[in-house]
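All protein chains but one are shown at their positions in the complex.
Up next, subunit A:
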């Protein structure tokens, strides 16, 4: 019986050990590599990290870090596909894009992810009023609104009818301005294009007042939004809206009345003497109003890199040297810096000319420009021309063109139409491979001359804009078609 009691004793100990090993903490497993949502406003550094997270979200290779720009360029007439790879935009290039396309859905998904992050951040700042100083809080709010406006504007251009066609009366985007963290609210109809534009401009106007004048370094001035950044983006939005007076008002805040055109307030934006300097390290000249930085540890990702598409990376697309492409346009002379310094006749990959604006090789860490001072100038020039002030328009056009081709003289700039046409052509030269082409055509309601489709795509053609991605129509019954 003694033995028996001892065994009971051992057994009790064994059981007790099992149970004690299972203290309350035993079943507690918390993420060790992600932060709880409850702690992200607990220090000023974390709040700043969230701000940078908004930019980081926008710069994803599936959005502004690469593909958004690429898809704009390959829809037009400037590029010829070399690889027939559907993963690198071939169907969009051919005008066969479809709402089921994974990469088009990627714009929508990454765009709205960025928007939701901005919304959550704005709500979080309100809920944590003491997280940072009120000045910083205002600055950060401005940055979040800037990112939200940039993203909404970029999406509305892809997925809705251009404003200009019907004053924004067409269905635009579901306008989401509240942070989403739960399963509710899937159903939301599209606001009109005009309503989306109103929200974008509201955000940018507020951002203009909230953002700081400038930052302490050139890098920050280029990669974070400040007052001039919001103003510059407004010129783009207003131009797409056809609000030329608005463009002029906004642009004049950062463009001097006469040559040399430069910003005299806050950050001193100006054209660089040599355009190729803008695309070289450190990528932070005053011409780069807003660019997305890249780093070896923060690269655009596979098959998203501009240099991979347009340059020796893989020359997915080479320059169209035929009559419709800008490469052979008389305004783009052989002596133009933008041809001599930013294109090459052949690459190791292909026997055709390529753009070398993005000249870096793997890991492709060229900064990706989003707003350049040259754009503000040409936005202003176009608005001035449309508004009838041809002299200032031509003066600005010359400033941009002669920077790269000093000896070139425009001819025939005698009518508004000719001046506008010259400015639009100048944009094709200046912003080649920078993701402007399709939007520049669509915002004016003109037919898209798709080289891949081998035809003009008229505004009435369903291929003119991208359909709402299938993933959205399947989960948001209110979206309509």
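What we mean here is this: contacts are C-beta pairs under 8 Å (C-beta built on N, C-alpha and C of every residue); 3 or more make two chains touch, one makes a residue touch a chain; residues count from 1.
Rule of thumb we're sticking to: contacts and distances are computed from a predicted model.
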{"item": "Among \"Pimeloyl-CoA dehydrogenase large subunit\", \"Glutathione transport system permease protein GsiC\", \"TonB-dependent receptor\" or \"Cation:proton antiporter\", UniProt-listed name of the chain not shown", "value": "\"TonB-dependent receptor\""}
{"item": "Of A:308, A:327, A:358 or A:431, the one touching the omitted chain in the full complex", "value": "A:308"}
{"item": "Residue among A:153, A:290, A:310 or A:352 touching the omitted chain", "value": "A:352"}
{"item": "Among A:46, A:262, A:341 or A:421, the residue in touch with the chain that has been omitted", "value": "A:46"}
{"item": "Interface with the undisplayed chain - residues on subunit A", "value": "3-4, 7-8, 10-12, 14-15, 18-19, 21-22, 26-37, 40, 46, 49-50, 52-57, 59, 80, 82-87, 91, 94-96, 98-100, 102, 105, 108-109, 112-117, 119-120, 173-174, 176, 180-183, 185-188, 219, 223, 292-298, 302, 308, 313-314, 348-349, 351-352, 361-363, 451-455, 458, 461-463, 469-477, 479"}
